[in-house]
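As you look at this complex, bear in mind that one protein chain is not there, while each of the others sits in place.
Presenting chain A:
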Amino acid sequence: MEFDFAAEQPKLLMLMYGLIAFVVVVGGLLLLLDAVPSWFARRREAQLVAASASGAPLPRHRKPQEGMFAFFFLLPAVLLLLVGLVVPAIRTTLLSFMDGGSRNWVGLRNYTWMFSDDSIVRVLINTLIWVLLVPLVATAFGLIYSVLVDKARFESVAKSLIFMPMAISFVGAAIIWKFVYAYRGDGQEQIGLLNQIVVSLGGEPRQWLLDSPLNTLLLIVIMVWIQAGFAMVVLSAAIKAIPADIVEAARLDGVSPWQMFWQITMPSIRPALVVVVVTLSIATLKVFDIVRTGTNGNYDTSVIANEMYNQAFRYGENGQGSALAVFLFVLVIPLVIYQIRNLRQQREG
């Protein structure tokens, strides 16, 4: 029962190599950029000296090497983006028109499979349920809570409580909630909070994560639990940014809190609301960890990202997995375009 620290040493060594590589690459780049311009400056000086000595016309003053600097500053980022994101994304798009082993072109077969295979249609429907519910419910909770605790005495503590789940991994959150949903057979004492509540109200304990479609809703609860904090922080900042004189004027007019909320608060924070809903929709479309840890996608709970992982990395169906990834991408595009357009209006308005 003793932990072997010696076995961990290669890892720490590897970490050190990584850090050395970091220092060498970044430091080297900066050193290089420092050295090159002074070399250019020396050369130009020499040219000037030579020109004035021989009486030839002075060389035209050229602009400093802006382009060269830009090139080296951008080089690592652009190179990595090309190798790690752009080229792979193009290849994935191509793979989605090929078979599982990526040998033969199969046209649109992977896409027709996606919309005709019953289990995949189920996956698409589940994803739709996720995307409809998570942004709305999480935003609603975040909004209500930020209004409730606004200017309250323990506002910052109260906010931290809701915000804390954002620091917890989706895996950790899924375990936390699986414990809430835990089941013990009839007659035994329940250890899960939800079943305990059901039992104490006179109901029968259930295996919550086995019954579709309830299990999908219970997994959605986990995502809402994590993301409400995000909605709250952004909306709370928007609420605090409402000009005080507007609120004061409304108060002097004898506006009730309810009217205040609908006629002053809501219109003022509309742009922030849209940003939150769209951001959450994008995050929800890609949800993977919760489903994988919660049910492993069994019992009709799978979603696109989980199915993509299964097809590509467990069943070796690269074509079908890629088609799912491309479909995910296509779903995200209109949301992002809407987001950008919205942000632009916000800046101009």
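The definition used in the following text is that contacts are C-beta pairs under 8 Å (C-beta built on N, C-alpha and C of every residue); 3 or more make two chains touch, one makes a residue touch a chain; residues count from 1.
What we mean here is this: contacts and distances are computed from a predicted model.
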Notebook entry, point to check: Which one, "Carbohydrate ABC transporter permease", "Acyl carrier protein", "PadR family transcriptional regulator" or "(Fe-S)-binding protein", is the UniProt name for the chain you do not see?
Noted result: "Carbohydrate ABC transporter permease"
Note to self: For a quick check of understanding: of A:L136, A:L217, A:I242 or A:L328, which residue touches the chain that isn't displayed?
What the structure shows: A:L328
Check: Of A:V106, A:L136 or A:M166, which one is in contact with the hidden chain?
Finding: A:M166
Checklist line | Chain not shown: contacting residue from A:V180, A:L210, A:I242 or A:V255 | finding: A:V180
Notebook entry, point to check: With respect to the chain omitted from the figure, which of A:A89, A:A249 or A:M266 is a touching residue?
Noted result: A:A89
Checklist line | Touching residues (missing chain, whole complex) on chain A | finding: 1-4, 7-8, 10-15, 18-19, 21-22, 26, 29-30, 33-34, 37, 64, 66-67, 69-71, 73-74, 76-78, 80-81, 83-89, 91-93, 95, 141, 144-145, 148-149, 152, 158, 160-172, 174-180, 182, 188-193, 196, 225, 228, 230, 233-234, 237-238, 257, 271-272, 275-276, 279, 285-286, 288-289, 292-293, 296, 305, 308-309, 312-313, 318, 321-322, 324-326, 328-329, 332-333, 336, 340, 343, 346-347
